[in-house]
Structures are given as structure tokens and as C-alpha cells.
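All protein chains but one are shown at their positions in the complex.
So, subunit A:
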Amino acid sequence: MSDLDKAIAQLRACRPIPEAQVRELCHKARELLIEEGNVVTVTAPVTICGDIHGQFHDLMELFRVGGDVPDTNYLFMGDFVDRGFYSLESFLLLLCLKVRYPDRMTLIRGNHESRQITTVYGFYDECLRKYGSANVWRYCCDVFDYLALGAIVLGASNTLSPNPEQTDVSEEDVEIEVCNADGQIMTQFQRQSRRKAGKSPNGAGGAAVNGVAAGSSNGPTGAVPSNTGPPGSGASGASGGSIGNPAGAVLCVHGGLSPLIDMVDKIRLLDRKQEVPHEGAMCDLLWSDPDEIDGWGLSPRGAGFLFGADIVKVFNYRNDLSLIARAHQLVMEGFKEMFDASIVTVWSAPNYCYRCGNVAALLELSEDDSGLGIFARSNGDVGRSDGGMGGGGGGGGGGGLRSVLENDLKPGPARRYRVFQAAPQDSRGMPAKKPVADYFL
């Protein structure tokens, strides 16, 4: 294992490892990933991260803010590569950490973990430059095919773990806490009883959109605590409900939902070892976006769908989920909760493309001490398919839908967002691509 530790050290210094070592790493990773289901079960505590996009130095900043790897459990929701100039180092480091600490790292696939996309958006090019051949890219693409498509976080607590930076212990009904990179609390939101007509999803969405516009001026520090929540949490606090029912799980997926997937278990039936297809369930999971619409809509991306609040709520109800965490879309504040906090977008690439001026965030879910929330969910669960859950699904029809939307949503787990900015410019050297060495033409 010392070889692996050496590789980790080298990659942490942002130096690529030799091709032979990449091959070995990828083979080990393959053995590991093949044993994972399409939906990996992860238990809280866990820190959930969104897109990285080859911004190596910001990934290091992420580890600084969120805690280093064996100490903190991480779940990365894909899009490790492309756009930034250090896709290779970023992905290989994550992969090394995965192989070194398999239980503490979860990597799921993003739409950029694909041959087609990476040939256009930079990763292919980067491998070609850094190794002189595309072999490393091919090894990595082979690993992409084995990455899980989603994850389920179980046992997330309804109360936040104490914040080490905070001396006065916060009250137990804090639902959302937003911290800056140094761990200082910027805003807190208490759990509230459900507001019936207080805010329509559209209104909440509007507020969030405004927040996006304002966010470009001053980042997270400009956020003023107010009734409508900080930018990025348009519907904060609205997911109240009874406290102390930790059974709801959190589904993590890169893009979003698929019209072909009404149950999480259906994801398990996909043969995921393939290039991301252009349509179908697997494609949708990696490409879809939530949007302020009713039902399903065509996605402007040309792949996946748009889905509205009703879709999310029914899905969450049916699958006993309290929250869907996804990435895939740039949000200026680093995170954005939508649809009465039934879905959240987490974005972890600060100053995206080195010029978007956004901040990044990671989402911490803490562990529930009671242990009530943890039960295995797999195809092997007798009774899951012909008993309780199936009945729940069947009951969702007709008048059931209304009750779903109004009453039966799971309360969201307590969420701590840590917002951080791009790594200081000077710590990273000038980001640049590696030039072509020799030329004939």
C-alpha cells in the first residue's frame, strides 16, 4: 500500500503519476467499483460535494474546509473532469483516495465522466498533453463506466452535530446552517411548521433567481439573513414537519430524476457499465435538471429532462426520501434548495472555469445517534417489492397525490452547508495547460 500512499502524496502535490501506475490504479479501482451497486448505500455522517471540473487547487481547498479524507467521509457527485486544467490530477487523486479508503470515499458518475464529453471539454486533450498519448484517458474512461450512478445516504440526523467553531451550542431545531470557509456560522434557519400558502414554489424560485443575480456582486458574505432565506436556499425552512423521524433517506445523483425511474430500486436494474447513452434512464439520471415547471419538460441541454416540484415530491414520498442532492448546474452561491427543500443543487467548483466568480459549497449531513434511520435497501429485501413500499407506491395514485404534496413529505435532515471560495491565486501557481512539446507543422 505504500505505493498507493506515495501516489497520493505525489498527486496532492499536483504532479501526475506515471502511466503504468495509472493502469494499476484503474485496475484496482475497477475491482472495487464492480462490487458497488448502481446506487451505493452510504451512512451518515457524510460530506456531499458537487462538480469539481478539474479545479485541483480548489479541490484541495475543499478538503481543507471539509476536513481531510480519512477523517471525513466524502461523497462526490460526479463531473470530476473537464473545463479546469487539472482534470487528470483531480480525478486520479480522488480515485487513489477511493482505492485507499474505499468506505470513506464514494464517487458517482457525472455526465462529464464519458468518452464523448471528455473529448470535447478538455480531459482528453489534457491527458494527451501530459502523457503524449491518450492511453491514460482510456484507462480513466474505463473506470468511468464502472462508477455508480447514485447513492443513498441513510441515517442522517435531524439535528446538526455541534459546530466545533461555535461556543454556544445551537438549539436543536436548527434545520439549515450555513458556514463560511473558516467554520463560522453565517446564517441559521430554524425548523418551522409547514407554511401552507406562505410561499408558492414559484415565489421561492423567484427569490432564488434574484439571489443568483445579486450573488455575483459580493458572494456569500453579502447574504443577509431574512425571512426568505439566504441566496441559494429559496425555500429554506419550509420542509418542517415532525421532528425526530429520521427514516427519510437522501438520494444523491449527478443530474436528477428520470421519467423511467419511479423507484430507486429501478436504478438498480440498469446495466451501467457502458458509455453514457444518449437517452434512457441512465442518461436522464446524469443529465436532467429540476425546473419551475409542472411535470416533465424537454431539456435545453439536448439530453435528460426538466422536472418540476410535483415530480420531486411524488418521487421523494414514494421512495421514502427526505431530500435529493444533485449537482450538474452552476449556482453562484454554491448551493440552492428548491421545491420546499425537497431537492438541493450542490456546486463545488468555486470561480468556475476560473472566471465565473461563484462560490462553492459542500453539504454536511451528520450522524443520527438513534440508528433508526439505517436499514438496508436493496433488491434483496423481501417485502420491499411486494409489501410496504409497493403498497405505498400504489396508493400514490389519485387523491393520494394531494396529500403527498401537502402533508407526507419527510422532514429534511439537518444540513450544514460550508461555503468556500476559490483557493488563493498564489497558492496554486498559474493555471495553464501543458504546451505541446515538439511540432512538425
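In this text, a residue touches a chain if its C-beta (ideal position, glycine included) is under 8 Å from a C-beta of that chain, and two chains touch if they have at least 3 such contacts; residues count from 1.
Just so we're on the same page, contacts and distances are computed from a predicted model.
Student: Considering the UniProt annotation of the chain absent from this complex, which name among "Vacuolar protein sorting-associated protein 45", "Clathrin adaptor, mu subunit, conserved site", "Ribosomal RNA-processing protein 43" or "Component of IIS longevity pathway SMK-1-domain-containing protein" applies?
Tutor: UniProt lists the chain that is not shown as "Component of IIS longevity pathway SMK-1-domain-containing protein".
Student: Please identify which residue in A:4, A:185 or A:303 touches the non-displayed chain.
Tutor: A:303
Student: Among the options A:85, A:123, A:335 or A:420, which residue touches the chain absent from this view?
Tutor: Selected residue, touching the omitted chain: A:85.
Student: For subunit A, which residues reach the chain that was dropped from this view?
Tutor: 23, 27, 30-31, 33-39, 41, 51, 83, 85, 115-117, 119-121, 132-135, 138-139, 146, 209, 212, 258-262, 268-275, 277-282, 287, 289, 291, 293, 295-303, 305-306, 311, 314-315, 318, 328-331, 352, 354-356, 378-380, 382, 385-386, 396-398, 400-401, 425-426, 429-441
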